[in-house]
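Below is one structure, written out as structure tokens; comments come after it.
Of the protein chains in this complex, all but one are displayed in their positions.
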Amino acid sequence: MSIIIKNKSIEIVIDEEKCKGCGICVALCPLKVLVKSDKISPQGFNLPFPINRDKCSGCRICEYYCPDFAIYIIEGEK
Amino acid sequence: MYEHPLIKYLRRGIRQPFCSGCGNGIIAQCILRAINDLKIDMKKIVFVSGIGCSGWISTLFNADTLHTTHGRPIAFATGVKLGNPELKVVVLTGDGDGAAIGGNHLIHAARRNIEILTILVNNRIYGMTGGQVAPTTPHGMKTTTTPYGNIEYPFDLCKLVEAAGAAYVARWTTFHVKQLISSIKKGLLKDGFSFIEIVSQCPIQYGKYIDLQEPAKLLLMLKDLSINKDKAKTINEKELKEKIIIGEFVDREVIGFSKAYEQLIIKAREKRNE
Partner (left out) sequence: MNEINEIIKPGNYLMMGNEACALGAIIAGCRFFAFYPITPANEIAEYMSIYLPKVGGIYIQMEDEISSIASVIGASWAGLKAMTATSGPGFTLMQENIGHAIMTETPCVIVDVQRCGPSTGTPALPMQGDVYQARRGSHGEYEIIALAPSSVKDTLLLTIEAFNLSEKYRVPVIILSDALIGHMIENVEIPDLSSIKIIDRKKPLKPDESQFFLSEDISPMPTLGSGYRVHITGSTHDEKGIRNVYDPIYVDNLVHKIYAKIHKHIDDIVKIETRYLDDSKVLLLSYGSVARSALHAVKLARKAGLKVGHVKLITLWPFPEKLISNIINKGEVEKIIVLENNMGQIVNEVKRVLHKDIEVKFLPPEILGTIHDPMYILENLKRILGDK
């Protein structure tokens, strides 16, 4: 269902069912956290993967620009 | 459970119908974020949509949604608003639905200043029907029905709606999410006709004709073509030709139609015995 990558107190959630592999999150991330991976979603799209997860600052640009509500940030407890 | 922050606004079990990278999904998010920020009760908002890809934005929402006939959402919305002025009414329309077949309703609603927010998704082509020319397609562009190049010129919809008398007029692209959310908030709170034109990427149809189908590249192209309205005044007309002028063009206080009608009712009731 989703990939959860934990980075400090930020979790990057990628909903495999919803992602359509458009690549907008990959292109727009200011810190180049994401890449287009070889992993194929159930719908047949190449999923993004936060290869540089430690760099993620939780800016939510990926979340705001995702047309499919498929990637979002959950902030952990402080 | 790790659910999307906006999950409570989404209708369960509805599959996202848009093509990969379509701007409609971004716009859907912006609308929900604006509503969330303002803490407006979703039960008191009615989404009225037309026919076309943009009309499907509201099918995602867990709200009262009225899907109308092609070109007519603004007319249906006028009835909804007057039927219950307490409701917030948001129209979702496209460049064909809103400015071709629906053009007449657009200008009259603006003239009338009926208190609805119209969000017009302008992807500059007829997406749903396969890529025909639209009233907002750039001059010279090839589409499925302009194989020799478009010999018509596109509308400047913001100028049109401003001239018609709207209370709030703005244009952004799907790249400008923060400004969009802010404009949508203004539109939701405005007591008059609010119009937001959103230039949006259509990777499958539009992208095909400019040989740029990668969604992120199309989105960034929209960003590069954008120029703020104040900066646009300093540039000569030739350079402005290809540009998308963004910003808020109108923001004024004028009594809305339903408020004016309430006053009319009071007046009519005073003249009882005629």
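Think of it as A and B in the order they're written, each chain with its own count starting at 1.
As a convention for this text, a residue touches a chain if its C-beta (ideal position, glycine included) is under 8 Å from a C-beta of that chain, and two chains touch if they have at least 3 such contacts.
Predicted model only: the values in this text are computed from it and were never measured.
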Among the chains presented, those that the missing one touches: B
Touching the absent chain when the full complex is considered, from B:His67, B:Lys185 or B:Lys223: B:His67
Which of B:Asn36, B:Thr59 or B:Thr146 contacts the chain that the document leaves out: B:Thr59
Chain B, residues in touch with the chain not shown (by the definition above): 11, 42-44, 46, 48, 59, 62-69, 72, 74-84, 86-87, 104-105, 108, 261, 264-265, 267-269, 271-274
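What we mean here is this: only the chains that are shown with their structure count from here on.
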Residue ranges of chain B in contact with chain A within the complex: 2, 4-6, 10, 16, 18-26, 28-29, 33, 177, 203, 214-217, 219-220
Chain B-facing residues of chain A, complex: 2, 4, 11, 13, 15, 18, 20-24, 26-28, 45, 63-69, 72, 74
